[in-house]
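Removed: one protein chain of the complex. Kept in place: all other protein chains.
Naming follows writing order (A and B), and every chain is counted from residue 1.
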Amino acid sequence: MQINFLKIKPFNIFIIVLIFFIIALIFLLVFIILFQFLPVKNQKQPIAYNHKVHIETAGLQCIDCHVSVEQRAFATLPSIEICQNCHSSDPLTESEEEKKLLTYISEGKEIPWIKIYNIPDHVYFSHRRHVIRGEISCSECHGNINEMTSPVSAQFKMMSMNNCMKCHKERKVTTDCLACHR
Amino acid sequence: MEIKRRDFLKLFGGFSGALLLGGCGLDEVLEVPASWVNKVKNGPKIETWKNTICGLCSGGCGIQVRLIDGLPVHIKGNPNYPVNQGGMCPLGINALHHLYNPDRIQIPMKRVGNPLTGKWEPISWEDAFKIISQRLIKLRRQNITHQLVILGSGERGVMKELISRFASAYGSPNYYQFSSLPNDVVPYLLVHGQSQIPSYDFLNAKIILSFGSNFLEEGFSPIYYTKLYSHHREQQTRYIQIEPRMSLTAANADSWVPIRPGTYGALALGLAYVLIREELYNEDFVTKYTFGFEDWIDKESKKHIGFRNYVLENYYPEKVSEITGVSSELILELGRELGNTPRALVLGGGGALDNTNGTFSMMAIQSLNGLLGNYERKGGIYFIDEPPYSKLPPVIEDSIAKNGNKKEPHAKPQDISFPLTNFSIESFTKNILRDNPYPIDTLFLFRGNPLFHSINHHEFVDALKKTPFIVSFDSFINETNEYAHLILPVNTFLEDWNESSNIPSVGFSHIGIQQPVVEPLFSTRSMGDIFIDLAKQIGGTVSDSFPFENYKQVIEHKLLGVYNSGRGAIASKGVKKMWLEYLQQRGWQISRYSSYEEFWDQLLKDGGWWNPIREEKRLNEIFKTPSGKFEFYSQKLKNSLDTLLKNQKENDSTHNLESILSRLNITARGDAVYLPHHEIVPYEGEKPFYFTTFQVLPNRDGKGANLPLMQEMFGYSVRSYWRSWVEINPINAEEYGIKDGDWIWIESSINRIKVQAKVIPAIMPNVIAIPFGLGHTSYGRYAKGYGVNPNSIMHNLYDYLSGKPALDGTKVKISLAS
Partner (left out) sequence: MSKWRMVIDLDKCTGCGSCMAACKMENNIPIVDSKEANEGGVLNWMDVITQYHGDYPNIEVDRLPKPCFQCDHPPCTKVCPVRATYLNPDGLVAQIYHRCIGCRYCMTACPYTSKVFNWYEPKWLDGPYKCFNPDVSIRMTGVVEKCSFCSHRLMKVKEDAALEDRPILDGEYEPACAEICPADAIYFGDAENKNSEVYKLSRSYRASRVMDDLGLEPKVYYLSKRS
């Protein structure tokens, strides 16, 4: 059996190549759109949490709410039990947002925080390792949270392998795939 | 929308050349209930470990369960637990699939319509309890409490005590266990006079001669033996395995002696011949502690032949060689090796017992231990003590219960068959069908699957159909439960309290605490709790006999005795030599605990208690036979046959020993009946192949069939997955033109099955072997319809004396399936 396209005339080949180029261009565009713009989309948190007030007025440290940041891989989003340590039945301020929190507490429901910094299933990332051993401050990845008056709605430093690798190379720490990929 | 790389690739699959990458992230596959989704995805991933005991087989291994945020994710062996010391078998490792199995019964169910075709309707626990308790109360009112029959499977220790307590408080003498253990102990009863399975000092033995006991796969606790085996490899202990098929144990033994099925007794007596003839036996032990070795004269001055002369006359190597197929040179060699090595240990089991002559074969095997004087000495046989449990308060029986308990046990063999046992699955079936000695009203079934194991399938089904009301306590619907009227879902062992003490044949007394590692996933309840609640609902003295709130309290109460005795130690530091020496110096005291609560908490944390220090017993104390000695000539057997004779009516034509013996299929006559001897197995027909079965570790007794991973591993050694196979010797394969992988028919005079052939040299010619455990017709999606059940073509034969099913008693023919 003969293969058909070997018999195609030169002019047709030119058109086919052109079509291929156009298709490739379209895919490239879509690729760029999906990877560059989508993750930046802002998320609305259930409570407009004010980091600045909690840090400056209440004098809290990161670790007070994100309790396992120094012990485990996951820093964890605070559960209502942690909020309850300060926010008991009587409101501390006149804020509407605190009222929302108190409703959650009185109903015994967990706050449905939206996790912004998600890592894929096939990546192992340990906060403990980065914070204790690497001595990296929270703000390097999460931005200047101290000054933030609105809740975290988008990633400060995008969680891409590029960003990981950039930092790992700068600091001359392991770039072994297995160190993060599992 | 969040787009991941692999989703992206899937979108443009054809173009990017990654067509094969299917989307399969955690999100898609992890459909855990809503409350757990958050935990699994956003939880702090706190890792904890809990110690408990594996409940998938009789082995009682200590396990450690890894929990992530309270969710069990992995199981490993508990390195400190003395039975398994960190080892696990494939089945136990896969136990989480038992817990998470999609086929688990999630709520009590009532059958509407006929068995197999009917429907299961969910009902509430209250309703279920009401139905059962009303029925039981009715029986009490009518004063026929003995018509409640409880058929358990393999419960031991406290659970067994609790159920028999329930039975006697309620007034039923009918609590049985279908597992063959009550039948297995018969030969021990005859030679030792007690039905305790002895323990073997594997550690100090120099030679281990095993007659058919596939202890690495089918023993009571395979992992315990695997640990010992591994230790032995450092000590250069010699293992000799005698069996027709090369099992895992034979494959690892130093030498494998193939033997024709059903002739183990003859070989044992052939070895006895060598020991006696060459005077290699332990003369001191034999003269002091055995009965019936030399010729003797009884009270009526009748002369009896002794074991010595009987063996010398009848079991010379050439004859034994003809019976067994083992060459006479090898018999001589084995006998001499046995006699000349100090600390040679002989054990029997498995195939040696699985035949119509099992009891006599086992007696012959044990007689070798008698000749070698292997009792209460290093590298020998000994009996371990019960753990120092405290006693439960006495059972309170009212007049109804007393009346019921006095009734004859229902499953007791009625005619002269199986004279040495109170229970055989065959007599159980027959008695229900014949309403003899009385009809039964209610049957309780516990975990376990007697129908699947049965070799008398049709009659057992008839018996189940005939029973007016069956309540099943199980986690899965299996073949037997299909016939139940009501199923109560019980917790799996990972959600339940229990205790696992003194696994038969393990060499020290020990207790393992099985504690719930996770809350019950479904609306299931603890088996012990169900019984206690049932007793409370019946009320009266039945309720008074159970002054406990739940089963956990019963276990706590029992362990108080252990704490008070001050003996043994919590298995916290494992079995390291240093620690053992330290404890020995300290005298094994557990005074380190200031209170019982502290002791209990530590026990839960570490998972178990053990006491390897055993009070040495004197040799004249351990044999509970009529003579108080090891009996070559079994007076117990003589007495029970005499009783049978006495019970027959005088005028009856059967009123002579001759007719009783012929009805028991015993061909021996005279004194030989009561001596260990070889009975010829009455194989039916002229079929060319002996048919044997075996169990594999990933499945054990059919329990692993509902675990997909274990189904996949089922035949890993022969590369046969999810299906049965038949092992056949190349010599036979050539004869029949069978190639490896061909499908063949195996046909007995009852039925035929189609299996794939595996041609391997590790089996005797003219013997074929099929693994047991597959061929389920129920038991969930992963079990149903895979493989064949070899028991379905077996002849309905039993050991004459003990009533144990003769699994090796069938001969078959084979043919290529086109």
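The definition used in the following text is that contacts are C-beta pairs under 8 Å (C-beta built on N, C-alpha and C of every residue); 3 or more make two chains touch, one makes a residue touch a chain.
Predicted, not measured: the structure shown is a model, and the values here were computed from it.
Check B:203, B:731 or B:816 against the missing chain and you find that the one touching it is B:731.
Screening A:100, A:129 or A:168 against the full complex identifies A:129 as the residue touching the chain left out.
Screening B:55, B:72 or B:292 against the full complex identifies B:72 as the residue touching the chain left out. Where chain B meets the missing chain, the touching residues are 5-6, 17-26, 29-33, 40, 45, 68, 71-77, 84, 86-91, 93-94, 96-97, 99-102, 216-217, 222-223, 226-227, 229-230, 233, 246, 248, 251-252, 256, 258, 521, 697-698, 708-713, 716-718, 720-723, 729-731, 760-762, 764-765, 781, 786.
In the full complex, chain A touches the omitted chain through residues 121-122, 124, 126, 128-129, 132-133, 174, 176-179, 181-182.
The definition used in the following text is that only the chains that are shown with their structure count from here on.
Chain centres here are Cα averages; for chain A and chain B they lie 55 Å apart. For chain B in complex with chain A, the residues that touch the partner chain are 1-5, 8, 12, 15, 25-26, 38, 41-46. Those residues of chain A that touch chain B in the shared complex are 27, 31, 34-35, 38-39, 67-68, 72-74, 76-77, 110, 113, 115, 118, 120-121.
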